[in-house]
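Complex shown without one protein chain; remaining protein chains in place.
We call the chains A and B, going by the order they appear; numbering starts again at 1 in every chain.
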Amino acid sequence: MLNRAYVSDKAARYLLWASAAAVTLTIVAILIFVGKEGLLTFADVNPFAFFFSPEWDPPQGHFGALPFFVGSITATLIALLLGGPLGLACAIFMAKVSPGWMRSVMRQASNLFVGIPSVVYGYIGMTVLVPWSRETFGGQGVGVLVAGMILAVMILPTITTVAEDAIRDVPGPLEEGALGLGATRWQTIWGVLLPAARPRILAGVILAFARAFGETTAVQMVIGNAPRLVPGLTSGTSTLTSQIIMEMGQTPPGSPWNRALFMMAFGLVVNSMLMILLVRWVSNRGVAK
Amino acid sequence: MSRARVFDRLATLLLWAAGLGTLVILAAFLIRILGQGLPYITWDFLTTRSQAMKAGGGVGSQLFNTFYLTGLSLLFSLPIGVGAGVYMAEYAKPGRFTDLVRLSVEALASVPSIVLGLFGMILFVNTMGWGFTIIGGALTLSLLNLPTLVRVTEETMRSVPAIYREGSLALGATRWQTVSKAVLPSALPGILTGVTLVAGRAIGETAILIYTAGVTASRHMGDLNLFNAGETLAVRIWYVKSEGLVPDADAIAAGTSALLLIVVLVFNLALALPLYLWQKKRMGR
Partner (left out) sequence: MAEQARISAQNLDLYYGAFRALRSISLDIAEHRVTALIGPSGCGKSSFLRTLNRMNDLVQGARVQGKILLDGKDIYAPDVDVVLLRKRIGMVFQRPNPFPMSIYDNVAYGPRIHGESNKRVLDELVESSLKGAALWDEVKDRLSKSALGLSGGQQQRLCIARSLAVKPEVLLMDEPASALDPISTSKIEDLIRDLRETYTIVIVTHNMQQAARISDFTAFFLSGELVEYGSTGAMFTNPKDQRTEDYITGRFG
């Protein structure tokens, strides 16, 4: 009887170890498969042209992916600009100002925001925000502004959750110290709580950046899908993700066009790896201080 | 009133505005989605198959595929995800391997879903030569579930008080008996919450599925063939709005969006409620 217990103890240890190893294996496989396919682009395409040429016309042999990098970055920055302050304000509100019942309402709201599928965000953007933008600013309506607005809502829960936890975890004595000196609540928040919580808030913002940068469907539905450098806030352009999803289906595997799309995907992976390293660096710096 | 006090009042006002504003945005979203979509949700819409060119098609197959793919993806990812989480919480010793796994989990969680989709496409559609299949879609989808499951399992296992482990080990239980009989049951509610989270995301996922499960669905309702293409509700919305040829694309998108939202909400409730009751019972009233 005991023997059986020992055997299953051993077996479980190995199986659990193998599960953990499988996770590592998966990410390595992704890096290798996508990276290899992507880097093969440079067998046919000049790397400099890929990264710095604005001309994307694959049938004519032009593989300048600059517009997509610029499009992704612009849309993401707009999202952070709009969603960042709002998310942070919500976080402060939930952590320090709001009464308990309101906080639980906000929590549920945050969960609902997370629960809404990105294609539904895209659909709303397409049917509500794009017409609104067209009427307000003229032009096509599609473009980085609407994409940024939709992304701002999508990253709201990320920023709010991380920032609220960060503010809440600031040690009580710090806060009481400030209040005890006669500081107002806002002075305490601004002067004590936010600086103390800054590393983690920053980490939350970076996570939000990574999320927005990699978002595909919602962006593709409102960006206009025109492969050109961002011409303005409300004119069609394209991003890395939207261009991949639009064109992947029409390119034969192994063609330079197909590989160029994979190279863009590899760019997305590299970006997200950099982001998690950045998060780690920011968080560690916060601890060391 | 002093300047500081004025600022304090103003800030409080603005913070309230931010909180309420967020709720208004959410309410507007929900009202818009449900208001536009609910009228289209009829029995026919839910049960008939979709049309490629003509108006009047339903989303029956897509509804089925949504659950089928989500269920399969959980089937694939749960053992590995929970296993890896248990390993990290109960067995891992500080060291290179543990650091590597932790970094891998974070990395996998941050990979954009479109990239996972392309990876699945290389692996299952091209290399295995399956084409667009439900099994390929589900396997790729499980990569999305994996990091969340690992993280949630690890966190929940860690939050189980050490005294349970000690109590069990002191009775002469092996490590695995302790983990499986004393710790896992206590961690189960937390893990199930993680499963809801993961399932909710899987139900709404598009980018992963477009190039793995494809944008067509079987003509037969409830077709279990794993090697059929398997368009889901979310993919259907995307497809009709960006590439589809059906004349009633707007109606289908509106109805499907509302349906998808309801499915996600009901799913969350359906799992949350029994969980709550079970936990209450376990705690001995």
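Here is the rule we go by: a contact is a pair of C-beta atoms (placed from the backbone, for glycine too) under 8 Å apart; a residue touches a chain by one contact, two chains touch by 3 or more.
Bear in mind the structure is a predicted one, so any value in this text is a computation, not a measurement.
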Contact with the hidden chain (one of B:A4, B:L171 or B:L245): B:L171
Residue among B:P39, B:G71, B:P161 or B:P274 touching the omitted chain: B:P161
Among B:T12, B:T98, B:N126 or B:S186, the residue in touch with the chain that has been omitted: B:S186
Absent chain, residues of chain A that touch it: 1-2, 4-6
Residues of chain B (touch criterion as defined above) contacting the omitted chain: 93-94, 161, 163-174, 177, 181-182, 185-186, 281-285
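Going forward, only the chains that are shown with their structure count from here on.
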Centre-of-Cα separation between chain B and chain A, whole angstrom: 17
Contact set on chain B toward chain A in their complex: 4-5, 7-8, 10-12, 14-16, 18-19, 21-23, 25-26, 29-30, 32-33, 36, 79-84, 86-88, 90-92, 97, 100-101, 103-108, 110-116, 118-119, 121-123, 126, 143, 146-147, 150, 174-177, 179-180, 200, 203-207, 210-211, 234-235, 237-238, 241-242, 250, 253-254, 257, 260-261, 264-265, 268
Complex contacts: residues of chain A adjacent to chain B: 5-6, 8-9, 12-13, 15-24, 26-30, 33-34, 37, 86, 89-90, 92-94, 97-98, 102, 105-106, 109, 111-120, 122-124, 126-128, 153, 156, 183-187, 189-190, 207, 210, 213-217, 220-221, 241, 244-245, 248-249, 253, 262, 265, 268-269, 272-273, 275-276
